[in-house]
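Sharing a structure, written as structure tokens. Questions coming.
Just one protein chain is left out here, and the rest sit where they should.
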Amino acid sequence: MRDRLAVMAASACGVLLVVQYFVNADWLQASYRLLLSWMQAIFAFALVVGVLAVIRDRIARAGRTTEERVNAVVMVGAALVISLLGFVGGTGRESPFQWAFVHLQAPMQTTVFSLLAFYVATAAYRGFRARTIESGVLVVAALIVLLGRVPIGEWLTPVLPGGADWILNTPALAAKRAILIGIGLGMAATSLRVIAGIERTYLGGR
Amino acid sequence: MNLETSITALLTLAIYSFLAGDNPIYRFAEHLLVGLTLGYSLVITVSSIIMPEVISPLATGEWQAAFPLLLGSMMFLRLVPRARGWSQIPMAIIIGCGAGLALPAMLKARVVQQLGATIEGVGSVDGILILIGVATTLVYFIFTRRDSGAAGFTSRIGRVFMMVFFGATFAYTVMSRMTLLIGRLEFLLGDWLGLLG
Partner (left out) sequence: MNERSLIFLALAGIVSAALLLRPGLPIGVTDSAHEVFELIESLDSGDVVMISFDHEASSLPEVGPLGAAIADHCFRKRINVVGLALFAEGTAAGYELLTERAGGAGARYGDDWIYLGFRPQYTAAILGMGESIPDVFAADYRGTEIGTLPLGRRVLDYNDIDLVVSVADGSMPTYWVEYAQARYGQKIVAALSAVMVTSFTPYLEAGQLAGILPGLRGAAAYEQLLNSPGAGSRGMDAISGAHVLLALLVVAGNIQLWRSRRRRRNP
């Protein structure tokens, strides 16, 4: 009964929003705006639920070793402290919340992703090998764009930036366009399946 | 080299310690980051949307805000094992709305307009090459039996276009990651150690 209600809700919303794209009626436009505002609110609550679920899960899993317990305390503690700072002190530019974002969170997050630079370098040496003609094409394209897109390549010879431009705007564009078209068709098919009530994986596999 | 810069620098170095292998210092910094990110998301979401768009209107008598509040509150049932199924209803509304909005948009922007641009561009050599690339790459994706014959030959050409795309994407990925590294080293050498002048 509950699942049927959920599927009907999904189908009804889907049909209404497809119809309103083509039909210009006042009640349709009003329903459209209402659903957009509901989507926003529901999604916001979903985000809050997600955060609480991660915290709850981390507390439940902590306890095997001292280090794990300490790290769990650090994680939950940091979440609580930042939340308090944000709710009590506000999110203004001079607030402790903003300070923590600028001096702690953002730099740490950037550093984590910058680790990939080192692993990309080792991958370039170990993994980028022209074992076949096709992989040779990949390697040559990568080399041209690597050098053609930075000042040293532009300084060495205009052939490199010209080659990089052509690769980006012709063969690479063609392949990506085909991928986009394929994904577009696939997503349209999935949307139709959701609206028709055939696709029900959002019910948790039931 | 002031206190707040030093704190940021030490946390940066704690994360870079991962390059020498997974270690307790890195794991501490990682957990701190996850906690900060969770708290940040909670504050931004509640103060930007839930309070001003749902709670405040309801508090001033706008009864229409009760519906999104009810639907949003049903999401919390996801945390209660026996009542978790009821959270599927607001989730279904989001999924259904998303599907209804995406269907015409996807078809127009990703399929019709892209196909149109491909065909319109056929006036030049590059345009013809793009048409060949799009067609052959689509054959590569769509045909499951492409080991021989026309489909096999065509999809092999499509693979070559894909290899060029992957090579270019790799180069741009390198640029992206290197930029992040440059940013952090610039901070350590300049803001923290004062070596960059």
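When the chains are written out, they are named A and B in that same order, and each has its own residue count from 1.
The criterion applied here is as follows: a residue touches a chain if its C-beta (ideal position, glycine included) is under 8 Å from a C-beta of that chain, and two chains touch if they have at least 3 such contacts.
Everything numeric in this text was worked out from a predicted model, so none of it was measured.
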Seminar exercise, completed: The one of B:49, B:71, B:138 or B:160 in touch with the missing chain is B:49
Problem set entry | Of A:55, A:143 or A:195, the residue in touch with the unshown chain | A:143
Exercise. Since one chain has been left out of the picture, which residues of chain B touch it in the full complex?
Worked result: 19, 37, 40-41, 44-45, 48-49, 52-53, 57, 94, 97-98, 101-102, 105-106, 108-110, 113-114, 116-117, 121, 165, 168-169, 171-186, 189-190, 195-196
Exercise. Contacts of chain A with the missing chain: which residues?
Worked result: 21, 29, 32-33, 36-37, 39-40, 42-44, 47, 91-93, 98, 101-102, 105-106, 109-110, 112-113, 117-118, 120-122, 124-131, 139, 142-143, 146-147, 149-155, 165, 168-169, 172-173, 176-177, 180
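Assume only the chains that are shown with their structure count from here on.
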For this session: Give, as an integer number of Å, the spacing between the C-alpha centres of chain B and chain A.
Result: 2
Problem set entry | Of all residues in chain A, those that touch chain B in their complex | 2-3, 5-7, 9-18, 21-22, 35-49, 51-56, 67, 70-72, 74-83, 86-87, 91, 97, 99-101, 103-105, 107-118, 120, 124, 128, 134-135, 137-146, 149-150, 164, 166-185, 187-188, 190-192, 194-195, 202-204
Seminar exercise, completed: Contacts from chain B onto chain A in the complex sit at residues 4, 7-8, 11-12, 15-16, 18-19, 24, 27-47, 49-50, 53-54, 67-69, 71-73, 75-76, 78-79, 84-104, 106-107, 109-111, 114-115, 117-118, 126, 129-135, 137-138, 140-142, 158-175, 177-178, 180-181, 183-184, 187
